[in-house]
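A single protein chain has been removed from this complex, and every other one stays in its place.
Then we have chain A:
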């Protein structure tokens, strides 16, 4: 019992510290997504969207809102953990945790949920911003929440693994720039894959972000290009694999202990 109580205090300490960190620097963490997404809504939604017409049976702006929310959740969950954990390594304050009797599970969960907290907070901010441009009617609330949580978890864990291996500040921007951004743009945020030729539709299925965006869109609008069960299984599998890998790296002390 005492172990669980102590672990809970340690977990909430890491999580509180993480939330305090990203709220303290809100002009760098919370404000930019609101501005960027407002621009997406104005340009792609209102100006260009009005000429595109309908997509998947919805106005174009309504169609892209779920994808844009997911895009901000993915980017912010990932970047919160990668930058926070790498900075902790860089300043060597990670040693505060390494000398303490904190289980690797607690360290991992603390940082991961820090990323989830920022991802969800930014997701809420973007959702509120979208209400200035469109009306959201959530079709499946439980599914919507589950998908956004799982997605945020997956990318927080991804950010953690990136931070473990990173040696310089350049290393923490490579994956977001060259992997995450292309996968997100090609992950059905702005279009339905039914517009693509069959070959590219098949290729798109390999992109996990496509499944996440579509599952989230299904939760809000009730339409999806892919089966929801497959999307949930993929997200659960990614969470499991990335968590196991992160835990193994932490226990081994990769990038932390000589």
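Note that a contact is a pair of C-beta atoms (placed from the backbone, for glycine too) under 8 Å apart; a residue touches a chain by one contact, two chains touch by 3 or more; residues count from 1.
The working rule: contacts and distances are computed from a predicted model.
Of "Phosphoribosylformylglycinamidine synthase subunit PurL", "Heme lyase CcmF/NrfE family subunit", "ABC transporter" or "Na+/H+ antiporter subunit A", only "ABC transporter" is the UniProt protein name of the chain excluded from the display.
From the set A:36, A:103 or A:173, the residue in touch with the chain omitted from the display is A:103, counting the whole complex. From the set A:29, A:72 or A:88, the residue in touch with the chain omitted from the display is A:88, counting the whole complex.
Residues of chain A in contact with the chain left out of this view: 2, 5-7, 9-10, 12-14, 16-17, 20, 24, 87-88, 91-93, 95-103, 253, 257-258.
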